[in-house]
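To start, the structure under review is shown below, and the notes come after it.
Yeah, one chain of the complex is gone here, protein chain that is, but the others are all in their spots.
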Amino acid sequence: MSENNFNLQKIADLLDGKINGDEKQEVKSLLPLDLAGKEDISFFYNKKFIDKLKTTKAKAVILEKEFEDLFHSNSIVVKDAHIAYAKLTQIFKDQIKKVGVNPSAVVESKNIDPSSYIGPNVIIEEGAVVGKNVKILGGVFVGSETKIEDDTLIYPNVSLYSKTKIGKKCIIHSNSVLGSDGLGFANKDDKWEKIEHLGIVNIKDEVEIGAGCTIDKSSTGETLINSGVKLDNQVHIAHNCVIGENSIIGAKTAIAGTTIVGKRCKIGGGCGIIDNIEICDDVTVTPMSFVTKSISSEGMYSGGSMLMEHKNWLKYSAKLNREIKK
Amino acid sequence: MSENNFNLQKIADLLDGKINGDEKQEVKSLLPLDLAGKEDISFFYNKKFIDKLKTTKAKAVILEKEFEDLFHSNSIVVKDAHIAYAKLTQIFKDQIKKVGVNPSAVVESKNIDPSSYIGPNVIIEEGAVVGKNVKILGGVFVGSETKIEDDTLIYPNVSLYSKTKIGKKCIIHSNSVLGSDGLGFANKDDKWEKIEHLGIVNIKDEVEIGAGCTIDKSSTGETLINSGVKLDNQVHIAHNCVIGENSIIGAKTAIAGTTIVGKRCKIGGGCGIIDNIEICDDVTVTPMSFVTKSISSEGMYSGGSMLMEHKNWLKYSAKLNREIKK
Partner (left out) sequence: MSENNFNLQKIADLLDGKINGDEKQEVKSLLPLDLAGKEDISFFYNKKFIDKLKTTKAKAVILEKEFEDLFHSNSIVVKDAHIAYAKLTQIFKDQIKKVGVNPSAVVESKNIDPSSYIGPNVIIEEGAVVGKNVKILGGVFVGSETKIEDDTLIYPNVSLYSKTKIGKKCIIHSNSVLGSDGLGFANKDDKWEKIEHLGIVNIKDEVEIGAGCTIDKSSTGETLINSGVKLDNQVHIAHNCVIGENSIIGAKTAIAGTTIVGKRCKIGGGCGIIDNIEICDDVTVTPMSFVTKSISSEGMYSGGSMLMEHKNWLKYSAKLNREIKK
């Protein structure tokens, strides 16, 4: 957590909140109600923890108006305490303040904005473009003609193939890969003739990509991740897919080639979505589901299996086995 | 796409095709029928797009004989348009022409063929052998005594443990790992005693490995990926497995230890295959299946769950729950 203290007035200004108590008080860390001590600020947005609100030792708490009487020390009253909590975490986050090119980086491109940070052992091939206030941490590979726009943050050991486009204010976590070839082959006499992928990956603004993700380039044109999309870790997006604005996808979900996911979808973790289908806007798919056909009505869909005691699973499997042989 | 133009005669020669029209015409890019413009070449192999063939603005199209009357500008008539399309993508693919060892690379081995390219920050430990026309891109780690044969391409940030063997004309995509230890432990008083893996990973010729894959070395002997195998992204192959020639495995499939997969198998994405079983040649497994026993007859097998509206899934789960408690 940050080494700097923050006074409540400053925090209230940033959260657009109203202070009950002493606005000159300073807080050191942001912690949950039960862990916060006398130097800390905490947050209350989940009614489940109302008892913790009453007993917390925090110096200050952010909360909504209807709860302000429940906490008698300093409080900052906000309109939406969950959103205010998110903004508060951003205040307390350690910022990477480094600027400039580490001497160990191998930079062939001349298009690096001087406000950006290029960390140790980063490789930036010819023709790549790095915008303003970009942070590229150690060991990242930026292929030729790749373009990274302003305020984007790329964590260590990410691999960006040539001609990848990354928008503004994106975050890409470590060891993710953007621009690898899709699985495309033509079968000839039981051997596989490679179909080269001539397209690119295009990531729009404010996209966050978790650690260990893979996004394949398209065969022609682009694999498109629209603005505001958030991917958890180890997600796989195949060639030619389009993911709609502000959709969120859980860890380890895989989406096969040329599938289109709409806007504001929430896809749980561990799902598999087949190729060449279309999922409309505002669809929720619960975790571990297998999506085998297009979805054209918004709503919630499921398919994950049920957990049972192993002895029951054996009985159930045996019964199913008899049934399918009828 | 390539900056070079290609004339139709050259393309026809490479595809072993016959030209209808002007063989001196040049084309700039390879694009699908609906995206191709007056400077481009396109392709037709899927009858679903026959209307697009009739209306495309492409300067030239590759197609099979029975369709040559449907397109009245320049065409190249080929025997198998899907295979010809694959070869055409290879023509238009940007080739990596770099040769030599980047000064930032750390090369302890003396066995690097001078025709090969060793990119920035690549590490090649002692005793490793790199054949002719190999391309090893930035940040790759090549462990001691690893051997990489001619014409193989390794993308950035791949990790190859010591003594790994990689054949000719292979492609390994970014951030994949070959040669990590298998999950092997002996249980003693509820603690795990490590079984060290003393074997290797052996990749034969013309194998393609997607991004973010992991292939464990064997306990003794070798984990063997035979010639012509194609793995999609984030595939996991455990210690001692053998994958037969020309089999193809979809994204995120995991194969547990000592399992043998036959030749020409097609395993869908998201599958789990247990340890110590054998799958015979010419087996297809559809995506998201769980393979719990050996398969000894060729054919298609499935096990993925069905997607339903969430309310139906709740009803179904409740019913199943009652049944298994009977």
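In this document, chain identifiers A and B correspond to the written order of the chains, with residue numbering beginning at 1 in each.
Everything that follows uses one rule, which is that a residue touches a chain if its C-beta (ideal position, glycine included) is under 8 Å from a C-beta of that chain, and two chains touch if they have at least 3 such contacts.
As the structure is a computational prediction, the values presented were derived from the model and not from experiment.
A.B. asks: Based on the whole complex, identify which of A:S115, A:N233 or A:T284 touches the chain you can't see.
C.D. replies: A:N233
A.B. asks: Who touches the missing chain here, B:G17, B:G119, B:G167 or B:G212?
C.D. replies: Selected residue, touching the omitted chain: B:G212.
A.B. asks: For the chain not shown, which residue from A:G17, A:G119, A:G182 or A:G199 touches it across the whole complex?
C.D. replies: Only one of A:G17, A:G119, A:G182 or A:G199 touches the chain omitted from view, namely A:G119.
A.B. asks: If the hidden chain were put back, which residues of chain A would touch it?
C.D. replies: Touching the chain left out of view, chain A contributes residues 1, 29-32, 35, 80, 82-83, 85-87, 89-90, 92-94, 102, 104, 119-121, 137-139, 155-157, 171, 173-175, 208, 210-212, 228, 230, 232-234, 246, 248, 250-252, 264, 269-270, 287-288, 304-310, 313-314, 317, 320-321, 323-325.
A.B. asks: When the complex is taken as a whole, what residues of chain B touch the one chain not shown?
C.D. replies: Its contact residues with the unshown chain are 104, 106, 121, 123, 139, 141, 143, 157, 159, 161-162, 175-177, 180-181, 183-186, 188, 190-198, 212-214, 216, 219-221, 234, 236, 238, 252, 254, 256, 272, 274, 284-286, 289-293, 299-306, 308, 312, 315-316.
In this text, only the chains that are shown with their structure count from here on.
A.B. asks: Where the CA atoms of chain A average out and where those of chain B average out, how many Å apart are those spots?
C.D. replies: The computed centroid separation for chain A versus chain B comes out at 27 Å.
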